[in-house]
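In this view, the complex is presented without one of its protein chains, the others remaining in place.
Read from first to last, the chains carry the letters A and B; within each, the first residue is number 1.
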């Protein structure tokens, strides 16, 4: 069967199951089974054999250990006053910008992503506080939720980052160089998002209702100075310091940093007296449910990825690309379309694992810098997190805000555009990616 | 095509193992007029890790796979033979050990419903460190990264402080000085640019692990006899091709290391080699005990050919 046709059939199958209200993990697994049986012509017994070991493998991989810990850390930060402090500390700094408090999404995510390797956890932690506060301040959902979806993506681009670790392993690129390479592009995207928020509110007014109360957060804090602001940002700064410090002194490996971060937040909550049994219990169970939800979809995505592999779809698509004699620019353009398509049905690590073995030889053959390609890939993966029908960040925002996924996806669209613009800028000026690793490691 | 097989391997697309798989697949295709078509899925693209391969092939979930010997140790300790330290001193030793042990390997594979096609080897592991390793004292308290249980035991025996961290964490840990040395082949270290963090490579010929290419018995039996022979012949040729590649690659990599300003010690003094072997002896003895009679047979025959 033609690879493009098969891929479209699989996408259509996923859509049908999703819309009928079947849980996403179950929809993905059903489609994986059916596609192997009907496109791949395998009998049910063989499909069962295949999926048993893949399920076991993907559910027990060490790289995933960071996820429950990062999420738990996020939940703890959420249940204590650290996250409201972040918001309180950032509010006076961003209030005067056009777009006002919406910028706290961008700044909050930038800060938080410096200790968190997953964009889902970044979105959830920052969103849980900002969505309520920004709605109180009558900003329109399109701006609140859209900017959150976009900014949450910085969680993977600004180090530490789970996807960069996976890419580094597969492409044999040093992880610390990748981490360094992610910093400036992350800040660039954050800057683009802020620019858009500002421009949008200058043009459209930003607020949804006419009689918006003035910044409610700052109402009762006359005399709140820059010093207070910095004081409120101190806890997050300490945690960032400890996590980054542990990585850059070598005390912990990047994949162990989540544990160091969680420990430091636990200590902080105990020291500040915010810890009690209820906080511990609630944060832990919440982390458990969120990570099990993520794992269930990751495992299901790995089954889809295996099914695609057996159907030779990625290989055939890659061969179609190779045979067409492209320039690097055209190549990046075409695989961007390919990644956007993959990102619609797959998630993060699956995209990298599935496409890299095929694409990487082409990338090196074309003379594209592997570090640059890694950063590009992370942005494409991020894009997949906020495109329907399967987009983690969309689902998380849907869960927190109650807004329908379709609406959240539309709100996120301008930020998808900004990410593509970011990729274009990085293509024109690769130095933004390559300068920092060059400067730090020679 | 008549027969379409998917080959699962965890090795990356540019590794010697995968390139040998490609050579093998091409030869099979030539020898069978394109009737047997093998698609390579490198980098664990099908989702299987090496640990899963034995059962995946046994079930027919994947018809053919490439698996490094050590990951099969949990199935049968015989597979630790090729990772026993300082047993094989050169590629000729590896070849004769493989030939002696091959019937035993085949037995285990056939017990799990599959056929061994060929086994290839890669370059031996050495030590990447700040200085050339000249005696066992240089191992004293050295924080060094190893990749398996045997390596950990041997290095503990030598007085080093071995750590097992994942490969992705090796470079950050080297860069920050949390580990000072890495036990791995010249190929693997070069791929990760270890010359940025270490100054010397010592080829201690630690061990030369085998990788097996094994195929599901039913898939194999379904082939006409001439194709079965073609498969075995292609496997034989692939092994010889890999052996040549490994030798050529090793000297090319030594040059590359020197170009990056590293000191390369291509061999160690006989006294040092002897003391390394002594340190490894308890591990070899323990292995013999676990494996039983087969181990004695293999080692006796091997020592007789020396």
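General observations
FYI, contacts are C-beta pairs under 8 Å (C-beta built on N, C-alpha and C of every residue); 3 or more make two chains touch, one makes a residue touch a chain.
Rule of thumb we're sticking to: contacts and distances are computed from a predicted model.
Considering only "Hydrogenase maturation carbamoyl dehydratase HypE", "TRAP transporter small permease protein", "Phthalate 3,4-dioxygenase, beta subunit" or "C-type cytochrome biogenesis protein CcsB", the record for the omitted chain gives "TRAP transporter small permease protein", by its UniProt protein name. The missing chain, though absent from the view, touches A, B when the full complex is examined. Checked against the full complex, the one of B:74, B:103 or B:224 touching the unshown chain is B:74.
The residue from A:191, A:248 or A:295 that touches the chain not shown here is A:295.
From the set A:81, A:256 or A:369, the residue in touch with the chain omitted from the display is A:256, counting the whole complex.
Remark: the omitted chain is touched by one listed residue; of B:23, B:55 or B:91 this is B:55.
Shown as candidates are B:39, B:96, B:136 or B:166; the residue that touches the absent chain is B:166. Take chain B: the residues that touch the chain left off the picture are 51, 55, 70-75, 141, 143, 148-149, 152, 161-164, 166, 178. Across the interface with the omitted chain, chain A contributes residues 17-27, 29-30, 33, 48-49, 51-53, 55-56, 59-62, 64-65, 68-69, 72, 246, 251-252, 256, 259-260, 262-263, 284-285, 287-293, 295-297, 299, 389, 395, 399, 404-405.
What we mean here is this: only the chains that are shown with their structure count from here on.
One inter-chain figure worth recording: chain A and chain B are separated by 37 Å, centre to centre, where each centre is the mean of the chain's CA atoms. Chain B contributes residues 6, 12-14, 39, 41-49, 51-52, 55-56, 59-62, 165-169, 171-173, 175-178, 191-193, 196 to its touches with chain A in the complex. By the touch criterion stated above, chain A contacts chain B in their complex at residues 46, 49-50, 53-54, 56-58, 62, 165-166, 168-170, 172, 174-176, 247-251, 253-256, 302-303, 305-306, 309-310, 312, 314-315, 353-354, 356-358, 360-361, 364, 441-442.
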